[in-house]
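Each remark here refers to the structure printed beneath this line.
Complex shown without one protein chain; remaining protein chains in place.
Right, subunit A next:
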Amino acid sequence: MAAEPKAAVEVVKVDLFEDDDEFEEFEISEDSLEKEEVKEVSQQWEDDWDDDDVNDDFSRQLRKELENGSEKK
């Protein structure tokens, strides 16, 4: 979590454990919101991305490397 593993001094410790990701406070009135908007965010994942397509640059370069028997660039 921290870059410096050993903090001998208390003073330094406070900086190390600064939580960068403190959640912002919600107002009480925020509880009523439209469900529609929220759904959009959760439809942003792919679980079927692992296809057999090898027409991208990386795959083509890989094929060249394997077929040529060339030395490392």
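In this text, a residue touches a chain if its C-beta (ideal position, glycine included) is under 8 Å from a C-beta of that chain, and two chains touch if they have at least 3 such contacts; residues count from 1.
Definition applied: contacts and distances are computed from a predicted model.
According to its UniProt record, the chain left out of view corresponds to "Proteasome component (PCI) domain" among "Proteasome component (PCI) domain", "Sodium/hydrogen exchanger", "Large ribosomal subunit protein uL15m" or "Kv channel-interacting protein 4". Within the complete assembly, residues 1-3, 10-11, 13-14, 16-28, 30-31, 33, 37-42, 44-47, 49-50, 52, 54, 56, 58-59, 61-63, 65-67, 69, 72-73 of subunit A touch the chain that is not shown.
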